[in-house]
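Of the protein chains in this complex, all but one are displayed in their positions.
For chain A:
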Amino acid sequence: MMAEQKLGNPAVVGLAGFGLTTMVLQFHNVGWMGMGPVIWLGLIFGGLAQMIAGLQEMKTGNNFGYCAFTAYGCFWISLALLLIGNHYDLYTSSKTDVGWFLVAWTLFTAVLWIGSLRIHGALALTFTLLLIGFVLLDLAHFGYPDLTVVAGYELMATAAMAWYIMAHIIYADVFGRDILPVGKPWIS
């Protein structure tokens, strides 16, 4: 009888794509770079790779990861296509339209945020920062454009937290022990 084959954790790819694409959008939001890399990474890493990772979560029985990674993968693909659509005058989305798109994602994130509080401290912090970031971007789209920069720095912290959890999983594997603690759930 063959030994049971070890499986990877799809979350490492999901968190990597989520974190990196979130990070580069913030590099744009704070004014360090243009929108080009955000669109292509949004399609491939934050989008396709994160969505596939999300779909792979199904077999692990992790409903939170299944929903979150698949959904945020779709977020990035739809945001990138929305911006490409604007360039080609295909169902052009105004700033107000993008604002409502973000409001919907804020509401969705609020639902997952409650779930994250029951998982572990690092994930609860990631989702708290993500939710605040979405609210800041909503406000930036509805009357407070200067908050784009505040949201930019705040969401960089969100992206860094996603990478922290990714590193927690990878390092636990390669070092054979947990060297990056993720803390207790905020709600037990």
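In this text, contacts are C-beta pairs under 8 Å (C-beta built on N, C-alpha and C of every residue); 3 or more make two chains touch, one makes a residue touch a chain; residues count from 1.
Heads up, the rule we're going with is that contacts and distances are computed from a predicted model.
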Omitted chain, identified by the protein name its UniProt record gives, among "Potassium-transporting ATPase potassium-binding subunit", "Fatty acid desaturase", "Lactate utilization protein" or "Putative cache sensor protein": "Putative cache sensor protein"
Touch criterion as defined above, residue of A:8, A:31 or A:181 at the omitted chain: A:31
Residue touching the undisplayed chain, where the options are A:22, A:109 or A:148: A:148
Chain not shown: contacting residue from A:12, A:52 or A:98: A:98
Residues belonging to chain A that touch the chain removed from view: 25, 28-29, 31, 35, 83, 86-87, 92-96, 98-99, 140-141, 145-146, 148-149
